[in-house]
Structures are given as structure tokens and as C-alpha cells.
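Scroll down for the structure; my scribbles are underneath it.
Excluded from the complex is one protein chain; the other protein chains are retained at their positions.
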Amino acid sequence: MEYKKVCLMYRHEDYAVDGIRSALGLAVENMYAYGVVMDVEIPKLDDLTIESIEMLRDMEGNVYSTIPANVEKNGFESLTIEELGEKLREMTHIVPYGPRK
Amino acid sequence: MAKSLGIFVTTLGSLQHVIGITKAAKAKGSNVKVFFTWKATNLSKEPDFPALCELADDVSICVDSYQKQGFSVDDVPEGLTAKKMATQAQHGIIIEDFDCYLSL
Partner (left out) sequence: MKILNIYKSEPDDTVKKLVEIVTRDRESDSFDLNTDSPDYDLLVDKIFEADQTICWW
């Protein structure tokens, strides 16, 4: 069986945290799930969300950001737009999540 | 046989697109499932939402998101049943079991 690979991308701070939980929801359904925070700096995450990200990583998923401040503040893995594009090529499902700010 | 279509809704202002696409897909004999999450659960209070529930084969919303948007779990939107106040597993079903996937 081929596992699905899903990348959710967030460009609005009001949607990032829920979008990360949505990625976790897919990971528990046996999919490779990734989240990418783009464009916006988001506040420091609460413990519940940090726990969600740790669980996601335990299931071989991850959360990335194209914004250095998010990488520093929330421990996301850094990703450029070009790297994101290459990553998207590997995905079975690509989800621009929520609106663009 | 028409392909099946799963629609994952994450944005406000997308309801008319969801309805238009569902209507067109149903006219082609497709099986259509729609799942609303996060702020898009507010769309379940739109006047056109019950019509979408009639049109699509399956419509559900993320109950956790719905509560976070300030609604009570007992306040089941018109067109849905308590069973359709669901979890993110519905998104998983759309990805795994439907031929075509669309996020809106």
C-alpha cells in the first residue's frame, strides 16, 4: 500500500495553529503530513500545539516555515520557497489551507 | 462511472463555489463528500448550507472547530445530524477513499 503524502500550507496567522492540528489529524490516519507556515510571523506556540508538532514528528511528519522568526521562535524547520516547491512535487495532496493574508 | 469527489473547506467565502461544484459533479453522477473545518465551520450557519446538505452525498463539519468558533455542540446546523458533527478523520476519508480531491 502506498501511503499518502499531504502538505498543508498556511499564509494567515489565524489559520496556522489549527492547520498544524489538521496535519496531525492526517498523520494519525497513517499519512505523511507536513505543515508549512509562510509569509507571516506567528506568536510563540502554546504547549498543546508544541505537543502536536512533536507527535507529528514522531509519525515522520514535520512543520516548516519560510519565515526565519518562526524557525527561531517555534523550532520549525527552515524551508525556502524553492525547497517547498520541490517538496510539493513529492506530495499526493497539496492543500493551500485558509486564506492568504 | 463518474469519479468521486471529496472537498475540504478551510476558507470563508467559498460556500458558493462548493455548491456550484457539487451541483456540477452530481449532474455527472459523481459521489461528493464535503468536510468543513476551522473558521469554515461558520459556513454551516449560512442560509444556503442546508441546500448543500441535500445536494451532496455526505456533508460533515469539524465539531472541535465549530466549538472553538463559539457554537455549542448541541446547536446542530440545519441540514446536519449530530453524527455529522465529526473529527478530522473525515478529511482522512476524503484523501484515502475519493478519486479526486479539492480544497477550497
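Each chain carries a letter (A and B) given by its place in the written order, and its residues are counted from 1.
Simple rule for what comes next: a residue touches a chain if its C-beta (ideal position, glycine included) is under 8 Å from a C-beta of that chain, and two chains touch if they have at least 3 such contacts.
Being a predicted model, the structure only gives us computed values, none of them experimental.
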{"item": "Chains in view that touch the one left out, judged over the entire complex", "value": "A, B"}
{"item": "Selected from B:S30, B:S44, B:S65 or B:Q90 as touching the chain missing from the view", "value": "B:S30"}
{"item": "Per the touch definition above, residue among A:I20, A:M38, A:I53 or A:I67 touching the missing chain", "value": "A:M38"}
{"item": "Selected residue (touches chain absent from view) among B:L5, B:L55, B:V76 or B:I94", "value": "B:L5"}
{"item": "For chain A, the residues touching the chain missing from this view", "value": "11, 38-39, 81-82, 84-86, 88-89, 92-94, 96, 99-100"}
{"item": "For chain B, the residues touching the chain missing from this view", "value": "2-3, 5, 11, 14, 17, 20-21, 23-25, 27-28, 30, 99-104"}
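As a working rule, only the chains that are shown with their structure count from here on.
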{"item": "Separation of mean Cα positions, chain B and chain A [Å, integer]", "value": "22"}
{"item": "Residues of chain A touching chain B in the complex", "value": "4, 6, 14-15, 18-19, 21-22, 25-26, 29, 31, 92-93, 95-99"}
{"item": "Complex contact set, residues of chain B against chain A", "value": "8, 10-12, 37-39, 65, 68, 87-89, 91-92, 95-96, 101, 103"}
